[in-house]
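Missing here is one protein chain; the remaining ones are kept as they sit in the complex.
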Amino acid sequence: MTDRFTATARLMAEVCGLPAYPFAVVPHPISSNTDAELREKAAEAMRQCAAILQSR
Amino acid sequence: MLSVVALRSRRLEVADELEANELYQRSGWTDGLPIVAPTEARVAACLEAAGMAADEVLGTEPVRHLLLTAEKVAVNAVMAGCLPAYFPVVAAAVQAMCEEPFLLHGATASTGGSAPVLIVNGPIRRALGMNATDNALANGSRANATIGRAVRLVLVNLLACVPGGLDRSTLGHPGKFTFCLAEDEEGSPWVPLAEERGIPRGASAVTVVACAPPRQVMNEWTTDPAEILETFTAEMRANMLGYSIWSGNYVLVIPKQLRDLIVAAGWQKQEIREYVHRAARVRRSDWHRVGKGRVAGGEDTEFAALGSPEDLLVVAAGGPAGGFGMVVPPWFGSKSRAVTRAIGLCLEC
Partner (left out) sequence: MPITVLDPTAEVVTPAGGMAPPLRSLAGKTIGLLDNGKVNVGGFLDHAEAILRAEHGVAAVLRRRKPNMSAPAPAELLAELVACDAVISAVGD
């Protein structure tokens, strides 16, 4: 999720009955990024995802 | 008369009509304009006009499995200012939007900011005093204005399409307040839109299209139908380059002055569709001219505005004077498709 869509993500999480559903957030936008920017954002996103998937 | 006991919505007590409006504004249940208080009697009257039970399911929003009941749609129709007789049109429009080809979730949540445009055909237009001529796409008709508005309130209140929430429209467009027009069947020799799309002659129907903002064209200087349609087509090409290159259901609204010239040349809606299908095309390399060179690389493919001539919806509407026309582009290619639904008539029964 990019940081401009977090409100929507929270709303969908509520709608699905999982209001506290965690997700990774990276800076907006994606569609106009260079490859270097995508790599940097992917690294940050995977760091967050790894924490989410392994958290208790 | 439907018993108000049969209505299952939560009841709210307010001091008066003005307080009702303030409550609904504070609660985020409006489009920002004042609403008509949805009392039990007003809602029941809508259901009675449509011959519907309160718990009749008009449709399901497929992504979140939300049931849209006649009662809840009627509450929003009353709020929009609909008279009971208008409700069958609202109900049919909601049913149409819940049909799978319309892609209700995508069409209403996207950053692309689409509005559902409603095009009404058949005897119900005259029965409700709908406007199909002067200022056809804008203000003036109570029925046009409130029927279109009812659909927006349904999206806001029943599907949580609130700006910044599930409605991610970056800009939206004014059609999101209301966008409902009627075809000028009496002023045109052409086959009405709904009849072309399979509704029996004499029945009333509504066609719903998820649309981008309308784009006005003008050509008062020719009587040649190809030249007239070239003007519409040029606007479609501009839309393909400036907004979205993908093919889909475009709507052309052709008022009387241009329509008379096209008809005089012997062109029916089919000739219009075939011309536009052939002519409304751009090439990928054209993107260089509009600042999109970054994605213009690769094979210089040709893109057509219409997947087939039948994708063009031609509507006769508008005032008697002025060589104007309107191009209403689709929200986003063929992601959402136009759907036509009969009003108050079961075609599958």
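Just so it is clear, A and B label the chains in written order, and each chain counts residues from 1 on its own.
In this section, a residue touches a chain if its C-beta (ideal position, glycine included) is under 8 Å from a C-beta of that chain, and two chains touch if they have at least 3 such contacts.
Treat the numbers as computed from the prediction; the structure is a model and nothing was measured.
Displayed chains that the missing chain touches over the full complex: A, B (touch as defined at the top).
Within the full complex, the residue among B:34, B:106, B:172 or B:187 touching the omitted chain is B:106. Think of the hidden chain as still there; on chain B it touches residues 7, 9-17, 20, 23-24, 29, 37-40, 43, 63, 66, 72, 75-76, 79, 103, 105-107, 110, 153, 157-160, 295, 332, 335-336.
Listed by residue number, the positions of chain A touching the unshown chain are 1-2, 4-5, 8-9, 14-18, 21, 24, 26, 28-33, 35, 38-39, 41-43, 45-46, 49-50, 53-56.
As a working rule, only the chains that are shown with their structure count from here on.
Distance between chain A and chain B, defined via averaged C-alpha coordinates, is recorded as 34 Å. Every residue of chain B that touches chain A in the complex is listed here, in rising order: 64, 109, 160, 164-166, 168. Here chain A touches chain B in the complex through residues 5, 7-8, 11-12, 15-16, going by the rule given at the top.
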